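Here the structure is laid out as structure tokens; the discussion comes afterwards.
Then we have chain A:
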Amino acid sequence: MSSADDVAAAASGLLEVRGLVKRFGGVTAVNALNMTVRAGDVHALIGPNGSGKTTTLNVISALYRADGGSIRFDGGELAGLPAHAIARLGVARTFQNIRLFGDLSVVENVMIGRHVRTRVGFVGALLPGGATAREERETREKAHELLRFVGLEHVAGASARSLPYGDQRRVEIARALASEPRLLLLDEPAAGMNPAETDTLVVLLRSIRERGTTLLLIEHDMNLVMSVSDRITVLNFGQHIAEGQPAEIARNPDVITAYLGGTLDAA
Partner candidate 1 sequence: MRLDRKNFLATTGAVAAGAAIGFPAIVGAAPEPIRLGTIPCLTGSNALLGQQEHEGAALAVEEINARPDKVYGGRPFEIVEEDATNDNQSAVSALNKLLGENVVAIVCPVLSTQVQAMAPVMKTHEIPWMTGGTAVKNTQLGVPGMFRLRGSDGITGAGMTNFAVKDKKGKKIAILHASDAFGVGGADQIVQSLKKLGMEPVANEQYPKDAKDFTAEILKIKQAAPDVVLMYIQNPSDTAIILKQVHSLALNVPIVGSPSLGNQTAMEVAGKDAYGTYCAVDFIVGFNSNVATHFLTSFFRKYHHLPDVGTGSGWVYDAVYMLADTYKKQKGTDPKQTIASLKGIKNWDGVLGTFSADAEGNMVHSVSIGQNQDGKLHLVKKVSG
Partner candidate 2 sequence: MTSNPNVTLSGPNVTLSSSKGGASRPVAIAVLIAVLALLPAFVHSDYLLSLVDTAGIYAIVVMGLGILLGFAGQLSLAQAAFLGIGAYTSGWLTTNLGWPAWPSMGAAMMMSALVGLAVGYPCLRLSGHYLALATIGFGIITQLVLINWKSVTNGSDGMGNIPPPQIGSFVFDSYGRYYYIVLVAVLACAYVAWRIKTTRVGRALEAIRENEIAARATGIDATRYKIIAFVLAGAYAGLAGSLLAHLTKFISPDSYSFDQSVVFLVMLIVGGSASISGAILGAVLLWFLPEVLRPLKTSYIMVYGAAVVAMVVFMPRGLVGLLDTLRTRFTRRPDAA
């Protein structure tokens, strides 16, 4: 890659990770990671197990505190901000091991996703009618609309826990989308899905991108990665070993070595 490309990428980077370090005890999980996610892209973060992908996502969304480096989102520094503030700035996410509000209904899960886009506080809640009722109605409508979008409107009233695995993942996505994020972090969205569900997911991810949401995606399913990604960053042992378009990555010898000599011929 030429340096001119880098400058261009940096100029339009929605998320810029520079020199990111995260240690657990003596283990360095993420080591001086650089990564640029361009606005409007589907950006995949791949690497073997234990390469620090999820840790990177967790540091970006402030579930872990970074031990060094910077994370700039739309020009502002994220490192040091609490998780909820980052969500407020427009970074939403899903989790590798699904984290739904299990006892609540599907639509309530998505309504909670609207939290940062709604205002009514404690005092507002006590006042009957007016603005509160309107906002409630809008929140609910918006939630139903999103459930339609992910294809789950028919289970809106069911408890989130009662859904099959694949549907739970889609509820998580709908919940994340409810905050109208500019950047959506997806941690292995296809895990546990059957091929049919994965196909639906691909369609869904594409349409999310069409809505103008930037995606940063961790995924093991290389078919999925290669078919939806605009750019790919490859991690190994917490370090960035390659970044580029899917085709470049598939040819990169370092990447192939990292995957134990396997080939990424699926692309």
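Here is the rule we go by: a residue touches a chain if its C-beta (ideal position, glycine included) is under 8 Å from a C-beta of that chain, and two chains touch if they have at least 3 such contacts; residues count from 1.
Behind the choice of candidates: all candidates are chains of the complex that A comes from, given by their letters.
Please read these numbers as outputs of a predicted model, since none were measured by experiment.
S.K.: For chain A, choose the touching candidate in this complex from 1 or 2.
M.R.: 2
S.K.: Contact residues on chain A for candidate 2 in the complex?
M.R.: On the chain A side, the touching residues are 61-63, 82-84, 87-88, 92-93, 95, 99-105, 107-108, 111-113, 115-116, 118-122, 124-126, 128, 132-133, 135-137, 139, 152, 154-159, 162-164, 166-167, 175-176, 179, 194, 197.
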